[in-house]
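Omission of a single protein chain aside, the complex is shown with its protein chains in their original locations.
As written, the chains take the letters A, B and C, and residue 1 is the first residue of each chain.
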Amino acid sequence: MISYFVRRILLIPITFMCITFLVYFVMRSAPGGPIEQARQQIMMQDGGGGGGAAGEDLELPQAAIDQLKRYYKLDKSKPHGYLIWLGLAPDEDKGDRFSGIVQGDFGRSYLWSDPVIETITSRFPISIYFGLIGYFATWLVCVPLGIKKALNHRSMFDTGSSMAVFLGYSIPGFVAAMILMLLFSTELIGCDWFPLGGFRSEGWDDMWAKGEVWWCIKDQLHHTFIPIIGYVMGGFATMTILMKNSLLDNLGADYVRTAFAKGLPENRVVFVHALRNSMIPLCVSIGHAIGLMLAGSFLLEKTCNIPGLGLLGFESIVGRDYPVIMGVLVFAVLIKLVGNILSDIVLAFVDPRVRFS
Amino acid sequence: MVNDSADFGVDTLLDVRNVKIHYPIHGGVFLRRIGEVKAVDGVSFTVKPGETLGLVGESGCGKTTMGKGVIRLVDVTDGEILFRRKNGDVVDLVGLERQAMRPVRAEIQMIFQDPYSSLNPRWSVGDIIAEPLSVHSPDMKRAERDEQVAWLLEKVGLTGEQADRYPHEFSGGQRQRVGIARALATRPRMVIADEPVSALDVSIQAQVVNLMQDLQEEFGLTYLFIAHDLSIVEHISHRIAVMYLGNIVEIGPARTLYEEPVHPYTRALLSAVPLPDPSLERPERMVLKGEVPSPLAKPSGCPFRTRCPLAEPSCAEEMPVLQAVAMDHEVACPIVLRKG
Amino acid sequence: MDVLSFLLKLVVVVAGGWLMTTRAIPWIFVRLARLVGFRAKITPVTRRRVDRFKRIKRGYWAFRLLSTLFVISLFLEVIVSGRALVVVYDGEVAFPAVAEWVDNAAFFTDVNTFNKASDFGQIGESEVDYRQFDEWSEDPGALRSEIANRTADADADAAEIAASAPTADDKEWKHKAHQRKVTKLEKRRGEIETLTANLDVFENGTAFAVMPLYPYSPSEFRHEFEKNPPNKPSFSTGLLLGTDVSGRDLVPLMAYAFRISLSFALIVAFVGYFVGIIVGGVQGYFGGWTDILSQRFVEIWGSIPFLFTIMIIASILRPSFLILVGLLILLRAWLGITYYVRGEFYREKSKDYVHAAIASGVSDRKIILKHILPNSIVPIVTFAPFAIVGYVNALVSLDFLGFGLPAGTPSWGGLLRQGLENITFYPHLVIAPVVALALTLYCVVMIGEAVREAFDPKVFSRLR
Partner (left out) sequence: MSRDDRQKLLELRDLRTYFDVEGRTAKAVDGVSFDIYTNEVFGLVGESGSGKSVTSLSIMRLIPNPPGRIESGEIRFRGQNLLDLSFAEMRKIRGNDISMIFQEPMTALNPVFTIGYQLREGIRYHSKCSKAEAEDRATEMLDLVGIPDPRRRLKDYPHQFSGGMRQRAMIAMALSMEPGLLIADEPTTALDVTIQAQILELMLKVREKTGDASILLITHDLAVVAETCDRVAVMYGGKIQEISEVKALFKTPLHPYTQGLLSSLPRPDKQKKTRLDTIPGIVPSIMSMPPGCKFAARCPIAEPRCERDEPELREITPGRFCRCHLVDGKGGGRAW
């Protein structure tokens, strides 16, 4: 089993390099790179955008282009540039030091000129905040609901709640958040209860400094409510049905009959024997949930205007901010890979039968 | 064709020589080969035309793997399997390429244990029986093929009209009959029957056993009959080979083996078989201690020594070989032979 | 008359769609399958499952409804379009809507859909205004009043021109300007004459047009309203769903977006499954190192954060429909099913009926295609509806973020994006796509659940 995990962990760098190289390659090959960006910026400043065709090279001096190329490693071959970015080849600009992802140097953002790593680490906790609350809220809803549905299979309650669950499945989380905002953040039906997006109110930091803790918490919860429902909507149908079907399967298992034959009461058989087994697939979902957390965050953070990693990724793509794009990608890939391993660890933890080999 | 067919007896149909079937086990960080399951570990026997050789043993002893190895459903690691074809050629099945194996497949067929999974649930019974025909006689006309299928169905005690039905419309015993009809479609010389009756009800078992015997007589079939049920094997077989952990421990004529078993394992196995007669005074039952060791961690020397009542320190040293105790009767246990 | 013809058209559309869906298309599929070499014969096992599916009313009717709607939507160019189905004008006959349909269906050729206005009794070199043509042909009085209006306008202008006629001592440019006005007026007079001459054709009935059910195209801007777009929905203006920020009618937008979304998802699911089944099948059937290596590859590939990657690529490529389909297939759609198919092939491969086939000398290709695949593909069917939901949502998400289909393509996600920007004042831009999306996907999920139930009915037997 240990060798299995060692193998999995060894696969992380390989996977990581494959993916990042692929994206690096695509972005280097694509038109509209940083040079183009700089050129357009200069044109905007000079001619005010008046009739300047993008094709005219005259407006940027060759020396400047060369400098830019050098800065963005466009004068190197793609693999070489990639290795420099990764920190596995020396960077001339930094005195031939190795300085890249491996050393924790993600470069600087074009848009904000901050070090990428700082931008990401400042945004990351916000995504984690919503992701974790969302995930646990999903559990809180799905597990009891799934159990009740399984125990009342084919009853009115089951059929009725299935309708609701399927409706939840057919509406993506960000759309659900949008509906909620429409209903409860606008005057449409006269219930303007929640803010229209945002992570916190404007003056939150001031109020916090002033020690208005209650106000701050209230404000924070106020802003949290709608996005969290969006997060929950994103995964709750799958999880509820998984819980239900898994419990149903286990209730029909032979060992449940054995437990009854021992004379155990129904509650103990259902909630100890069957439930313990049917939680296994749910626990394993934690790794996937972490991956999904990020995918969902692109949409929800955009919808609810939450300045997390997802919105950062979105803005960086819109602004062609390559160092940030690559930085977010690195994070996304790492989160996903760690999530996969986490799933395996959880599985090994909850299921004594599992012996990876 | 094999060169050394000289020592291949004229009256031999199948000659299995020191066959080994090992499965590698991968493990470690880089999935290296860290060991192997020795499912079949040096098995030799011969089968004469028209006879039935029974292959018995407990689950995991390698009897099914051996059967599948003969028909090349699993890859043979080492050894030779010589087979005499209809035209008199002797081929080594182990060395044959897929393409070369194909025509031979018409002459060796197999009957499977599970009458449920051995028939494709989405095919009609007629299509199932016709498939080997369409592979081996692709030029056969549709009508002729249907005729063949109907004839085969009647041979196994079903009716030609049942060709359009699907497997789930049949009972277990009837399905097994379909399986037999499929095996006979290409008129094989040899049929490997892998526990053909153990999934069937008692009252149906006898029907299928009788059918198999009738067909053997009519078509001159040779059976390799694999089973764990000693009484059925004894009934249908001319000779019996007893397997334990990938090796044959005793081989001999059915009656002899049953009445005068020599190897301690054979004796234990026979004494464990319950008899359907409470009035029978049976000798002291020989209940074996413990269970069959995992083929992953096969004991050194004699594989049976961990459970053997006669085991001596010398048993751990080398693998016993089959030695003749009588005409056609061989045993792989030097201790018994020494004690007489 | 108007209502009657609308209802008539509606009945024709629905009945046609129904017949296509329940009769023609299944027939064609069966023929095609037999042509390719499948039996396309329903085995009793499948029969039982189909019967069970039919007994689950919700799912069955959702399937009928959705499949009919989708089949109908394949002919949207002749149902919801500003172009006429048929225009006849004095011996000129054209089928512009049909031509457009053919043009879109046969995307590899270029079918002419353009009909010059002047060829059809209207004025100008641009395309015929079919709605106006239809109005005139139904009621030549409309043309007459149009002529009257134009004449009145022209007369008024003539009077004004006459009044402001430059005298000899005016500057030359004034003369020139006057001359221009006069020329223009003459041209307008000429047009009026043409129209008057054409009045005949409209009056004696040799001009007529058949308009589609809803005579507006998704690409048309409805500027006939006084307010700047977006326009809110209202019955009085006839804008049932309102317009988007650029003034396009939401009814055709919704309809075309339905078709695009569903066909996108269907193609992605179908091709993705095709690839996934091949990969998973090869892994499961052959096993060994092929399996180990390709599984590692699948694992690495599956770790790509696909939404983010598609966003990056889309921001660079500005993808078309097909490129987006390709990207989604490449990065996601084939992956999930490989695990399943691989497992299923492993399981089926070890069953004795496969051994029997091998022992009979059946080739690998035949074993895979005729034995294992039919037995392992059936459960895959139960995943398909849920996958389709996923791909519709993926498209909506990408469109919403602005990295989806090219700007201007009718799309629910694009509308949602507009809706989010105008959420406070124009809620219809959120409500319309949400309702359309939710209803469509709800139907798909209903189908999926019914299929799952039909294939694998779960039982709860209570012990106490």
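Criterion: contacts are C-beta pairs under 8 Å (C-beta built on N, C-alpha and C of every residue); 3 or more make two chains touch, one makes a residue touch a chain.
Nothing here was measured: the structure is a model prediction, and the numbers come from that model.
Among the chains on display, the ones the left-out chain touches in the entire complex are A, B, C.
When the full complex is taken into account, the listed residue touching the unshown chain is B:Gln213, out of B:Ser44, B:Ser137, B:Gln213 or B:Thr256. Among B:Glu291, B:Glu312 or B:Asp328, the one in contact with the hidden chain is B:Glu291. Contact with the undisplayed chain is limited, among B:Val70, B:Ala163, B:Leu269 or B:Val336, to B:Leu269. Across the entire complex, the residue among B:Met190, B:Ile232 or B:Cys302 in touch with the chain not shown is B:Ile232.
Considering the full assembly, C:Val459 is the residue among C:Leu4, C:Leu35, C:Val93 or C:Val459 that touches the omitted chain. Annotation for chain A: contacts to the undisplayed chain at residues 252-255, 257-266, 268, 273, 276-277, 280, 350-353. Within the entire complex, the positions of chain B that touch the omitted partner chain are 58-59, 171-174, 201-207, 209-210, 213, 228, 230-232, 234-235, 255, 258, 268-269, 271-280, 285, 287-288, 291-292. Listed by residue number, the positions of chain C touching the unshown chain are 459, 461-464.
Definition applied: only the chains that are shown with their structure count from here on.
With centres set at the average Cα position, the gap from chain B to chain C is 62 Å. With centres defined as mean CA coordinates, chain C is found 32 Å away from chain A.
The distance from the centre of chain A to the centre of chain B, with each centre set as the mean of the Cα atoms, comes to 57 Å.
Taken residue by residue, chain C touches two or more other chains at no position, since every residue touches fewer.
In chain B, 31 are the positions where the chain touches two or more neighbouring chains simultaneously. Looking at the complex, you find that chain A touches chain C at residues 11, 14-15, 18-19, 22-23, 26-27, 30-32, 150-151, 153-154, 162, 166-167, 169-172, 174-175, 178-179, 181-182, 185-188, 196, 245, 248-249, 251-252, 256-257, 260, 266, 269, 291, 294-295, 298-299, 302-303, 313-314, 317-318, 320, 325, 328-329, 332-333, 336-337, 340.
Touching chain A in their complex are the following residues of chain B: 27-31.
By the touch criterion stated above, chain B contacts chain C in their complex at residues 31, 68, 71, 73, 101-103, 105-106, 108-110, 112-114, 117-123, 128, 131-132, 135-136, 166, 168-169, 179, 182, 186.
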